[in-house]
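A protein chain is absent from this complex, but the other protein chains hold their places.
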C-alpha cells in the first residue's frame, strides 16, 4: 500500500440522495472542512445496475471526477450489502432465512444470503463492472468491499455450505458427533444430510452446534470477501482493499482470521454509551483494530459526530476531536465518519452527520472543520510506532461460546469482562495490545486472560511458555474451562489451566448482581470491594492466597491466588472484582512502567527511532499541565505550536507533543 | 338524518348467546333501564349465513320484532368484522398475513384481509341480504357497518392494492423513489412489482414506506366501508349509516378523510387509565369525535361500565354517569355501551356490561338505570351548539410518522403530547376543537400545534395566514420538521415553520426521562419546572425569549419563544414542559375567556340562539356551589329541577343547567 501524503479525513458520501446542484455545495464545504477522502457507492447497487446486466455509471463518473477535481480521494465500495429489489424478486432463495423459518425481504439493508449462489454471482458481476470502469480512476485511493459483514441465515443454501464446512473441519461424522456430544439428548447424526443450521427447535439448542455455526458463518462471509477482493486485485493491483468490520455480539466475523486478507484493517466504531465510557470504548476499539492488523496502520472507517443509542444525542464540545484523536494516536491512518451530509429521508435520517440538517453554522460542523485542520498537522505521525505496555487475550469464539443459553449464570458477559480489563489498564495510563489465544503471544510483560472460557491444550501450553519465559499472566474466572468444542475439560475448572494456575474449582457460586454482594478482603485484611455476579469455591493446590471471600457461604476461602512458574508469575481471580480491586491486582502483578496520568486524562505514546509523540486527551473538567505527563525532550504541541513546558491542556482539550526520544 | 325524539341509550345486544326465555327478561330490564337503542348483529355472520349463500334470519326477525314491540330501536350492524369459519376454510387467501408472513386464522375476531376480493364479495353479499330483509323494519334506526376497522395485513392482495394506490398517489416510480429516499440503503425500485408491504426485513425499515402503507391501509378500509354503505343506502335511503371508529396507535384509519362518508360519526371510547385521567380521556375522545364530524351531532357508540386495562375494575359510584354525560355535553346524541348483558363465555366474558354477571342488584345496574332516567330529561339539548374556546391540531399521519423506529428518541409520544395540551385546556375550563392540518383552520382565538412533525409548505402557509389574521399559535418541539413524505425539510427544524416561528434548532438534546431533568425558568426568573424527555439548542433569529434552560448543556439558552406576526402571535416551546408550565404558556398566549372552574370540575357550555346549557361534572371530592361556574340567566338544573341559585353539585355528582342565554 503506498504511503499517504496525509491522514485521511472524511466520510461516507451519498450524492445520489441529492440533486446535482447540492454536489457543488458539497465540494465547497468539503474543501472548507479539509476532507481528503470520501467513501462512495456503498449502497448504490440499484442505481448502478437498475436491472440485471444494465449499468448506469454516468452519475458515479461525475462524482468521482468532481472529487478528483477538488483534490479529494475516493474509497470506492462494492455495493454488495444491499442487493436491488429486482434481485430479490428474481432470486427469492438468495434472501436470508431466520431460525424461525421466516424468509426476509428487501426494504432495509444487508438483506442477502451470503451462501446463495445467485447472490455470489451477482456480487461478482457488479464488482467486476466497477473494477473495470474505475480501476484507473485518479481519485481512487481504496477499495472497500461490502459493508459491515454480518447477516445470519439459516436456509437451505446455508445448510449445504455448513455441511461442507463441517466435513472439512471434523473429517468424519463420528468426530462431529463426538465434538458436539450428540449422545446427549439423542442428537446423534447418522448421515451428513441430517445436519442443519440451528433452527427453531423444542427446547435448548446444542452449544457445540451453535458455536460451529458461528464459525462457519464467519468463514462464509470471509469467503465472499475474498472472492470480491480477487476481482479488485486483478483489476488494480496497487489499490489497497479492505472491508469495514462492525463490532457486536451478533457479528459472525473473526477478525483474527480475516485481517490478513486486508491491506488495511478498517473498523466502524459506535460506542453504546456517552461521556468517559464512550471515550474508553473508542480507545478499546482502536487497540483491537491495531492488534488485528498485527500493528500495521489501520483505519477508523466510520464513527458518528453524535452519540447513537436509544437517544441520538450531540457530543459535548471537544468530543468529536478527542474521539477521533484517540484513533489516530493508536495507529489509525485517518478519521472517517458516517456520513458527510445528513439524509433527508430513509431509516437513518436522524443519524448524526458531519454536515447536519441545521447546516454549516451548527456546532458540529465547526468542530468537524477544526478536526480537519488539526489532522493536517499530524501527517508525520504515520512513521511512529504505538508503544504498548500490556496485552489482553480477546477471542470472538470465546464470546460466541459464552452466548450459550446453557451456562451456569445469565450474567456472564464476555465483552464486559474484556472491556473492564482494558478500562482498568487505560486508567492506569497503559496502552494495551490484544492477542489471540490461537496465535503467538506478544512480547509484553503483562498478559491478562479475562474469562477465557475456551482454552485448548495448545493454548494452555502457549500460556505456560509465556510465563516460563518471565511473563506475568492474570487469568480471571472461567478461564480454561472448555476445549475448542465447548466441552468442559475433564476434572472441571480451570480445565486446561489447572496446573498452570495451581488451583481447582470445586463449585461455582453465581450471585444475583441485583440482590447479592460478597465482600472480598486482601490477605493483609484490606477491603477489596465486592464480587457481584460470580464467586468460586477454590481448592488451592499450589498457590498463595492474595485475597479471600469475607462473607457468604465461601467466607474465609481463597478468592484471588498467585504463584510462580519458571521465570514468571500467574494470578487467578475467581470472582468479578470491581475496577478498583482489579486495578490493584494488575498493579501488583505487574507495576506500570510510568506514572499514572491524572484521572480522566488519556495518554498515548508513539516512537520512531529518534522521536517520541505523546497524545494527551483531556476528557476531564480540569486543566492538565504538561508536566503531569512524561514528555519527549524539547517537545512542542504540534497542534498549537506551543512549547511543552509552557502548555496546559484545557478541560476537554487535546495536545500532541513531538520531540526527541529520551534514551 | 331525521332528528331523534330523544337521546339514544343502550348497548350491543347479543341475544344469540342466550336461550329465548332470557330475551324476555332482557326486554323487561331494558325497559326498566330506559334503553332506547340496541346494537344487534355485530358478530352474527356465522349464524345468519351458516354456509355460503344459505341464510337463517329467523332469530334476527324475532329479535328486531321484540325490540320494536318494546319500543326500542335497533342499530343493525353488518357482521363483516368476523367472517365465519366456513369462509376461512374456503378462502384461506382472504385471511390477514403478518409482516413475518404468518397467515392468521379464525378463532378470535377481526380476522380478514380487507384487500382480498373474496372477502369483499362475501361482505357485499351478506350486506345485501341484510339490507333487503330489514331496510324497512320499523325498529331500524341506524346501520352500523362493520366493527372497529383496523386489521393490518401484509399479504399478496395487500401488495397488489398497495401498488395500485401508490401509482395513483405518486404518479411515477421516480416520484416514489424520491418521496421515500430509496437512494438510501440501495432500495431504489426499477419496476412497480418490486414494491411490497413492509414485511420482515433485516434491519430498520424505510419510514416513508411505513407511512405510505398506513395511509394505504386506511384508504383500503374506507373503500370497504364505502362499498357496503352504498348497498345500505340504496336499500334504505333514509336510514343513517355509520361505522364505529376505534382509537389507538395501531389503528390504520384517518377519521378526517372518513367522517364525511358517515351520516353520523360514531366512536368507541375505552380509556387506558382510571380516575380523573379516565374522565379526561372521555372528554378528549368526545372533542375528537365532534371535530371529525365538523361539529355535527355524533354518537358514543361504545364505552364500558367498568375500567378496562390489565385489571378490570369497577367504576367508582357516579363515574358511569359522569363519563356518559361528558359525551352528551360535547355533542353525542346518546350514550351507548358494550354490551347489554355480560357474556358467560368467550374472550370477553369478563368485559363489564350494563347487566353484569351478578345481576340486577349490582351497583352497576342501578347506575345504568339512573343514567337512562337522566338522559330522558336531556332530549332538548340536541339543538344547542357546543361552545368551543380553542383548537388543537391533531393528525393521524403525524402519529404514524412518529411511530418510525428511526427517530432521535424512543420517548416521542404524539398521543401523550396532544392529550397533554387538551388536558391543560380542559383543566382551564376551555372546550377544545380539534383541527386537521390539511383542512381549513377553525376560527378560534388559540390554536395549539403539539409535535406537528409532518408539515407541508401548504400547512405552513395556512398557519401563517391564521396568525396573520390575528390568531395565536403555540407550536411545540418537532413541529414543522418533515414534509408529507416524512423527509426532513432542508435546513432542519423547525422546517416549514422556521420563518413563522423565528427560531432555528441547531441541535436536539433528547433526555432520558427516568434519569434526567433539565430545569426551565421564565424570563422573569420564575420556576417553570423541568423538561423531561426533550430539549433543543435554539438559535433565536427573530423572536423574544419567554423562558430559558436553567441547567444542563443548554443552561441559559432559550427554551420558549414568542413573536408577533401580522395581527397575531406565535409561540414556540422547544421542550416537553409539565402541565403547569404549559398551562402558563397557554394562558399567557391567550387568556381564557371565563373564570377557571374549581379543580376536578368539568364545565361544558352549549348554546342555541336564546338558551344556554351548562353541564357541570364534579369529578372531585368537594361540593361545588353553582355560583362557582358562570351560569345562564334564570337557570335550573334539568336533572334535579332545582334552581341554579340554590344548587350545590355534590362530590362526584352532575348537574345540567338550562336557562336564558346572556347577551
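Things worth noting here:
To keep things simple, chains are lettered A and B as they appear, and every chain counts its residues starting from 1.
Following the convention adopted for this analysis, a residue touches a chain if its C-beta (ideal position, glycine included) is under 8 Å from a C-beta of that chain, and two chains touch if they have at least 3 such contacts.
None of the values given here were measured: they were computed from a predicted structure.
If you put the hidden chain back, the residue from B:24, B:105 or B:457 that touches it is B:105. Screening A:379, A:468, A:506 or A:567 against the full complex identifies A:506 as the residue touching the chain left out. Although one chain is not displayed, its contacts with subunit A can still be listed: residues 100-101, 179-191, 193-196, 198-209, 405-411, 485-493, 504-512, 537, 539, 553.
If you put the missing chain back, the residues of subunit B touching it would be 14, 16-17, 43-47, 50-51, 79, 81-86, 88-89, 96, 98, 100, 102-111, 151, 310-314, 316, 342-350, 356-359, 361-364.
Definition applied: only the chains that are shown with their structure count from here on.
Subunit A and subunit B have CA centres that are 49 Å apart.
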